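Apart from one protein chain that is not included, each protein chain of the complex appears where it belongs.
This part shows chain A:
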Amino acid sequence: MLHTLSVKQMSEKLHAGEITSVELTQHYLDRIAEFDPELNAYVTVTPELALEMAKEADVRLKNGAAGQLTGIPIAHKDIFCTDGVKTSCSSKMLDNFIAPYDAHVVTLLKKAGMPILGKTNMDEFAMGSSSESSYYGPTKNPWDLNAVPGGSSGGAAAVIAANLAPLATGTDTGGSIRQPASFCGITGIKPTYGTVSRFGIIAYASSFDQAGPMTRSAEESAWLLNAMSEFDERDSTCLEMSRPDFSANLNDSLAGLKVGVPAEYFGEGLDADVEQVVKAAIAEIEKLGATVLPVSLPNKDLAVPAYYVLAPAEASSNLSRYDGVRFGYRCAQPQDLEDLYKRSRAEGFGAEVKRRIMVGAYALSAGYYDAYYLKAQRLRRMVRDDFTQAFEQCDVIMGPVAPTPAFNLGEKTDDPTSMYLADLYTIPVNLGGFPAMSVPAGFAQGRPVGLHIVGPYFSEAKLLNIGHQFQQVTNWHQQMPEQYR
């Protein structure tokens, strides 16, 4: 069964000529056709493009011009512009948008020779924590079809968990890689802000958005991060520096590693079963030679309100481009220009997107700018400084990714603030721009739970090393939902 192989095993078989990329790609396309109608994890499947790219990869493999990932199929979150392919951001607003160019990440992964299986479902414009706000309907969690897969990269997490793609891309603005990774039992890393180019990624909140890999294992995340990160002058927020080999330190010993555990992460609101899983995972890391010490993140609870001022403020600016004029949805028979703008946006955006644009516009308006926007920016610094001070005592911080395992579909849709709290542990990391990952660590109430590992700037290789070493002594990352094995 090809889908049960690790990406490393697939790569070895491709290079040895034991399988072809066309066979591998067709295998995944067949699985998508069989299982996706139930999961709704893909919004677009691109079989012709995938097989054409697979043929090209097979030529490279034969000619000895192939890299580690050549011939391995991939699914892209529908937020990445993909030349000639519908790129909707799961919004009615972009339901008719065929991207006229590739995001830089897509360009890099095409260069690596990775056939594109399709585009994955997500919360509309990446705003949400459950993948229920998609115009195309919610994605279901492969571990329990009554549960959400998390958001906003819920489709990407679900396709990895259900073996409908070996690798996927995601983006993380307030936790949108790590929270769905935790809910679906896969590995996901949000790199340091500025590591991966944001060119061609549909913008939500520009000072937070960062792309990253969603995979089964830490080793696979390291491989994919190597392929997708490169300086890109077209993104003014992309850091102009060389990227390390993110897989170079995977086998380093964890002896002497100092793990900070914040008391604030284990207080009221954390599900008792999740707490048990996370503490057991930290104990496992301790057995590998790490030392655990207490640290403090005193402003953790202020991160959520600060984020929900700042991210919507940036969104209200970024989403002003959707006005019915140059691309996307346009309302019927507009009476005048203002009517065109207001009705196109009212009819094209879903409820959560409209709410965030309105909140953002309000926070930036005269009279509220100081009280909301500037105040939130000051809190952002305080939250960031908490981490910086903690990292003076420890190498990494560990704790839960989310306060509960995956919640039920529809459980939080009527209460936006309750949904916002699903990202309580991930949001502070985005305020600071730090790298962080979720590693499968066990189950609570039959649903997966991730271990959250946060590091200082540019510590991705260390995080992946920790994740890989943890995965050498545990098998949570290898577990698959029974019906998708």
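Of note:
As a working rule, a contact is a pair of C-beta atoms (placed from the backbone, for glycine too) under 8 Å apart; a residue touches a chain by one contact, two chains touch by 3 or more; residues count from 1.
We adopt the following convention: contacts and distances are computed from a predicted model.
Remark: of the listed names "Phosphate-binding protein", "Molybdopterin oxidoreductase chain A-like protein", "Putative spermidine/putrescine transport system permease protein" or "Aspartyl/glutamyl-tRNA(Asn/Gln) amidotransferase subunit C", the one matching the undisplayed chain in UniProt is "Aspartyl/glutamyl-tRNA(Asn/Gln) amidotransferase subunit C".
Remark: the omitted chain is touched by one listed residue; of A:33, A:65 or A:325 this is A:325.
Only one of the listed residues, A:98, A:288 or A:480, touches the absent chain: A:98. From the options A:13, A:92 or A:355, the residue with contact to the unseen chain in the full assembly is A:355.
Set against the missing chain, the residues A:127, A:184, A:278 or A:306 yield one that touches it, A:306.
With the whole complex as reference, residues 96-98, 100, 193-194, 207, 233, 236-237, 239-240, 299, 301-302, 304-306, 308-309, 316, 320, 323-328, 330, 334-343, 345-346, 349, 354-355, 357-363, 365, 371-372, 374-382, 384, 415-417, 420, 431-434 of chain A touch the missing chain.
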